[in-house]
Each structure stands twice: as structure tokens, then as C-alpha cells.
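For this view, one protein chain was removed and the others were kept in their places.
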Amino acid sequence: MRLRNQDGIVSNAVRVRVTEAIRPDCVYMVHGFGHTARGLRSAYGRGASDAQLITRYATDPLMGGTATNVNFVTLEAEA
Amino acid sequence: MLEFVTTRHNPMVDPALHVWGWEVPVYLFLGGWVAGSMIIAGWLARRGRRPGDGCVCHVLPWLSLVLLSLGMGALFLDLEHRLYVWRMYLTFQPLSPMSWGGWILILVYPVLLLGALTSIPTDLLSRWPAVAALAARLRQPEAAGRLGMVSIVAGIALGIYTGILLSSLGARPLWSSAALGPLFLVSGLSTGAAFAHLIARNADEQASLLKADTVFLAVELALIGLVLVGLLTASAVHANAAALLLGGPYTAVFWVLVVGLGILLPLLLQALMVSHRIPHTVIAPLLVIGGGLALRFVIVSAGQYSHWISP
Partner (left out) sequence: MARLGMVIDTRQCVGCMDCVVACKTENDVPDGHCRDWISQRLEGAMPDLHLTITSERCNHCDRPPCVTCCPTGASHVHDYGKVVLVDHDKCIGCKACLASCPYGARFVHPEGYADKCTFCMHRVEKGELPACVAVCPTHAMHFGDLDDPQSEVSRLIASRRHFVLKPDAGTGPRIYYLE
């Protein structure tokens, strides 16, 4: 399946597993996959990038920390 | 609900065991066919058939030599450490049915060769007097009868040990049945009888082989039933394995190819042929032979897929 975020960014296709282990309204992705640099021959194009789907963030006004949990995805079946 | 995740990813083992491909089912089929042929040839020899009387039992040893060699070739191809195959023959492991089998195969060859020897016309053997003398001795009624008994016993051993081998691998619950050895033996008898019926030239032999095959098919069906009943009533692990054939991924291929086309249809056709209600057809024996091959493929494949489901 592919993940499409609220701004229309679509991830690479990945396998999906349904689990009890996380909240029902969440999707979990392993960080560090979906590389786009061709020089990374073993890693290029493998898996999906969670960073790619984080297109919005909120900033804490006091210390500037960023919150990325303001992105939402829908799952699309791969044809 | 148990969610199970593992990092193991060994080839041929994960996600489901598939160490044996086409080579092993093909050998099981050919071995069973040879076993059946040996029992039939031995039986006919003990009933007093002599070379020159057109009995099918004279050509069966030759056929068996070819088929068994092909089967052993397939077995050799299955090995991953082929150059070490001779290690099988430096030892005998009494608790390993595969060790029994290695030696049974070695012992079957001389039996087949002696059987084939008796069918060679004496004038062709005149260049080798010792061989000709041996062939003449084997044609004597008593010797022929004894060779026939040896052929039957060797055939039973060959036909039954493979089922015992699979049933001793307890980690594959689908194979955990004491009836698996007899099932493979009867299936081999059925295949052997069906083919012998096809090539028999003597009308009486054709008829009795057809009748025998019909009995073998019925017994085979009963044994399949016993295997399934045994699994369903054994434990959750075994019932789960049986479910592969009863609603699971192997249901269609098992009931349509193995049971329907391989046993039930030919059983019906042959019963009708035996009682002379329908004319003779080669379709029934051919379905039996194909069904024997399908049985081996399904049992080997589904058995590897089955596993010990307890955590």
C-alpha cells in the first residue's frame, strides 16, 4: 500500500501489517527507509520514507521545538 | 489473538518450509510404482508364470529398473551436498528411515536384475555361460517362486518405507499418521496394477489386474479417510494441519485431482468395466497413474507447509 498525506504527498509502496500494538488511530513506520540518493546502492528506493510525509509541523513558541505529529495519512491500495 | 513477528529469514525455511520441491514427490511416485510392480510381478511368478507365456511379469522388472533409476536420479538432484552422497553407504542408522531407504534401494537392484535376467531368451545369453546357467536355475519353479517372494518382500519394503519416513518427521503434523506408509504402498500397488493392466497382453491378466486395481483404489480411499480422522482427533496442532486439506489452501487440488480424478472416477469406471457395463477404456488407468503422482505432490507440499503451531 502507499501512504498519502494531507498535502497530497504519496510514499513508496510498502507492506502493511495490522497490529494491536499501537493506538487505533496511528500508523507506525520504521524511520530511515525510502532513500532517494542513487549513490546509496543498497538502500536506494527500498521501503518508504516517513520524513517525506512530514510536510507540516508546529513550533513551540518558547523554545522552538518542532512537533511533527500534525500530519495525517490515508492508506491507498497498490493497484 | 497472538501476533508473531520474527527476524528469521532463512531460505527454504521461512516463511514456510519448502526444502523439497519436485524431486522428492517424483521419486516417491516412481518408487511406489516400482514397489507395486515388484509385488505384482512376484505374485504372478509365484502363481506359476514362466518366461515365454506372454505374462506381463516378464517385462515389469525391466520397466522397474528404468523407473527406479530415474527416481534415484531425482533423489540425487535433490541433495545439496551431492559429492558426499557416498556417506550414506558407509553407515546404517537404525533409527533413520532414510538410512533404511538408502539400503533398500541398493538391495532392490539385484532383485530386479535377477527378475529381468529370467526373461532374457537363453540363446542371447550363450556368450556368458555362467549367466545363462543362473538364468536357467532361476527359471526352475522353486527358484522362480522364491525370487517372487523376495520380490514381494522387497517391493513392500520399498513401497512402505517412504511413508514411514515422512510420518517420523513429527514437526510436520500433516504427516503424523501410521497409515501414511500403507497409503503410499497401496497407492504404489494401484499405480503398478493400472500400468500393468495397460501393457498386459493376456486377456485373463488384464481382467484380474483391473479387478485388483479396483480393490487397491478402494483401500487407498479408506486409508486417506483414516489419515484424516486420525489427524482431526489427535490434537489442535494435527487438526490444524488436516485443515489444510479441509478448507485450507490445498483443499481444491487434493479433492479434485488426488481424490476425485485420481481415485473416485477411475474407481467408478473400473468397477463398471469389471462388471462389463461399459466398454474398456485406457482413461481409467491413466487417471490412476496421474492421481498417484498428484497424491505425492500434494502430501509433500502440504506437509512441509504444516507446522507445530504452539508458541
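Read from first to last, the chains carry the letters A and B; within each, the first residue is number 1.
Criterion: a residue touches a chain if its C-beta (ideal position, glycine included) is under 8 Å from a C-beta of that chain, and two chains touch if they have at least 3 such contacts.
Here the structure is a predicted model, which means the values were calculated and not measured.
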Would you indicate which residue among B:V19, B:L124 or B:I283 is in contact with the undisplayed chain?
-> B:V19
In the complete assembly, which of B:L65, B:V153, B:L169 or B:L286 touches the absent chain?
-> B:L169
What residues on subunit A make contact with the chain left out of this view?
-> 19-24
Missing-chain contacts mapped onto subunit B = 1-14, 17, 19-20, 78-85, 87-88, 90-91, 93, 95-99, 101-102, 165, 168-172, 235, 237, 304, 307-308, 310-311
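We take it that only the chains that are shown with their structure count from here on.
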Subunit A and subunit B have mean C-alpha positions lying a whole-number Å distance apart equal to 55
Sort out for me which residues of subunit A touch subunit B in the complex.
-> 19-21
Mind listing the subunit B positions that touch subunit A in their complex?
-> 1, 3
